[in-house]
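All protein chains but one are shown at their positions in the complex.
After this line comes chain A, so read on.
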Amino acid sequence: MTSGSVTARLPAPARFVLGLGLLLAFAAAGQALTGALGLPLPGSVVGLVLLWAALGLKLVRLHWITDAADGLLGILGLLFIPATVGFLQFLSAGAAWGLWVLVMTAGLLVGAGAAGLLASRLLRPEDS
């Protein structure tokens, strides 16, 4: 919003539409890139990296996409309910769920413990 450009004066709904269009464009670009190069990656994650780079290079202005991005990220939890409801198909796994939770809890403890200890040693002291 700092710039005096025309796009900064767009009404919010128009900015939302512009942002959603751009997010879809980057998703499509990511998809096209993974397809063309035969990369075993989801196009959306490649789109994420491309958008990050485009923002850094000022090819895309932050205010073009913030409304759409914040809107979508605000309801991110809603968007994967269709997938998580699929746990119904795995109800028959029964007791195995206990082991699955055990494994992921071990992963959480080891990963977060190491990250926390390592990061506290590497932090630059001037910033606190």
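The working rule: a residue touches a chain if its C-beta (ideal position, glycine included) is under 8 Å from a C-beta of that chain, and two chains touch if they have at least 3 such contacts; residues count from 1.
As a convention for this text, contacts and distances are computed from a predicted model.
Engineer: What name does the UniProt record list for the absent chain among "NADH-quinone oxidoreductase subunit I", "EpsI family protein", "Thiamine pyrophosphate enzyme TPP-binding domain-containing protein" or "Murein hydrolase transporter LrgB"?
Structural biologist: Per the UniProt record, the undisplayed chain of the complex is "Murein hydrolase transporter LrgB".
Engineer: Out of A:A14, A:A32, A:V45 or A:L59, which touches the unshown chain?
Structural biologist: Answering carefully, the residue with contact to the hidden chain is A:V45.
Engineer: At which residues does chain A meet the chain that is not included here?
Structural biologist: Missing-chain contacts on chain A: residues 20, 23-24, 26-27, 30, 39-45, 47-49, 51-52, 55-56, 62, 65-66, 68-70, 72-73, 75-90, 93, 96, 99-101, 103-124, 127-128.
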